[in-house]
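Of the protein chains in this complex, all but one are displayed in their positions.
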Amino acid sequence: MNSKLINYSWQFGLFILLSLVIIGTYFYAPLAKGLGEYTRVMYFHVPAAWVTVVAFFMGAFYSFMYLRKRDLLFDFYAEAASQLGIIFCILATITGALWAKESWGAYWNWDPRQTSIFILLLIYGAYFSLRSAIEQNETKARLSAVYSLLAFITVPFFIFIIPRIYESLHPDPLVNTEGKLKMNAKMLTVFLSSLGGFTIVFFWLMHLKKTFIQLSIKLQKLTDQEN
Amino acid sequence: MHNSFTIFLKDIRQELRSKAALNSILLFAIVTLTAISFSIGSFALNTDILAAMLWIIILFSALSGFSHVFLKEEESRTADTLKLIASPNDIFWGKLLFNLVLLLLVLFIIVPLFIAVFNFDVKNPGMFIITIALGAIGLSAGGTIVAAIIAKASSRGALFSVLAFPILLPVIILGITITRIAFKKTEIVLFIPEIQALAAYCVIVVTAAALLFEYIWND
Partner (left out) sequence: MKFSVQGISKSFNFREVLKDISFSVPAGKSLALTGHNGSGKTTLLRILCNLLRADAGKMVFEKHGNEIKPVHFKNHFSLVGPYLQLYDELTAFENLEFLARLKNIEDTDNKIYEIINMTGLKGRAHDFVKTYSSGMKQRLKYAFALLSEPDILFLDEPTSNLDKQGIEVVYNIMEEQKAKKILIFATNDESDLKFADGIISVNA
């Protein structure tokens, strides 16, 4: 009993951290001058977007590893990272759209940030439709790995070219153009705690998925041996 | 290099006899052009919108024809034959060259037709031609590698556009931007950063496609 509690103690810590983030968002962090209550969505929106990017990188990394090692394990990891990535991508898109409605008056107006996140959604959508169109595991792994790397190479282009074409109204999350912090210490505490909490949640989910994948492969091999 | 050219010539010869890819890409371009022109009627469009329209026609015509190069090898079960007699590298360059020539041929017809139909002047034709040519290279490189992926998947129909769109989007965005400038202004300084970005995209995607092709082609 005692050792079990210790094993799970960091999850309790995470639970408390995220609870504090939620409370802090509404009761601790002050509002920025001249901005409405709706800006509080930032404490969830930016971390979700950040985790989307981390997941996208991890997906590309595991795809690369699959092509190098040809071990299906890496392909399942890449799929798992992308599954988590698409969830956070949708969360970031929705929270962003809600904020845009309050701030700019419309849910969607092709702001560069919205365009970028939408392109990531398209890539994830394409990645999963490709996977579902291939029956054979090894072919699926190979082709989706190549696609994921191809997308990984083109995505940086959007970061460079889209802001050149449409000027963004999107606020800079942490640092403004003059390199000064826009947030005061209280806001920053909540923001960074949320960012950290989201990142831990992501890696925890990723770890659970990896364990599950390893167990499924073991199970598959055992049933194959019996037949 | 010699081998890629042999493969390219083989594809040209097949294409001249079946005309499958050329027909679909050229007819698609003409149908789209007609549809736009017809639905607009006699309204004069400003050049910003025309630039976007032109690139949409180019993108979707290219998408309608590009998948043929690998699909026809898979469907006629000649892919393994080809795999046994040529290296992946030679095959990739041969197929890329074929798609590029196909697209350039169609652009050669459709772009002058577009300008004639909508009756406007291109202020800087030189930059405009360079943009179209670079765009064609970028679209063929991205399109060819996605076509190779698609040929190995089972349900291909809509998948090609779905997969190719995010990869090709930078070409479209940059193409529209430069074309807008070329339709209105002449000063070369205005073009340089955008043309550089488009050229960089071409270099990166061609390189990535050439490196990744082997992983798609070899089972």
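By letter and in written order, the chains are A and B; residue numbering begins at 1 in each of them.
Everything that follows uses one rule, which is that contacts are C-beta pairs under 8 Å (C-beta built on N, C-alpha and C of every residue); 3 or more make two chains touch, one makes a residue touch a chain.
All figures in this text were calculated on a predicted structure; none of them were measured in a lab.
Engineer: From the list B:86, B:115 or B:129, which touches the chain that is not on show?
Structural biologist: Touches the omitted chain: B:86.
Engineer: Can you say which of B:6, B:23 or B:154 touches the chain missing from this structure?
Structural biologist: The one listed residue touching the chain not shown is B:6.
Engineer: Give me the subunit B residues in contact with the hidden chain, please.
Structural biologist: Here the touching residues of subunit B are 3, 6-7, 10, 13-14, 17-18, 76-78, 80-81, 83-87, 90, 218-219.
Engineer: Of the residues in subunit A, which ones touch the absent chain?
Structural biologist: 70, 136-138, 217, 220-221, 224
Just so we're on the same page, only the chains that are shown with their structure count from here on.
Engineer: Mind checking the centre-to-centre distance between subunit A and subunit B? Centres are C-alpha means, answer in whole Å.
Structural biologist: 32
Engineer: Residue numbers of subunit A touching subunit B in their complex, please.
Structural biologist: Residues 67, 119, 122-123, 125-126, 129-130, 133-135, 138-139, 142-143, 145-147, 149-151, 153-154, 157-158, 160-162, 164-165 of subunit A touch subunit B in their complex.
Engineer: For subunit B, which residues are in contact with subunit A within the complex?
Structural biologist: 142, 145-146, 149, 152-156, 159, 162-163, 165-167, 169-170, 173-174, 177, 193-194, 197, 201, 204-205, 208-209, 212, 215-216, 219
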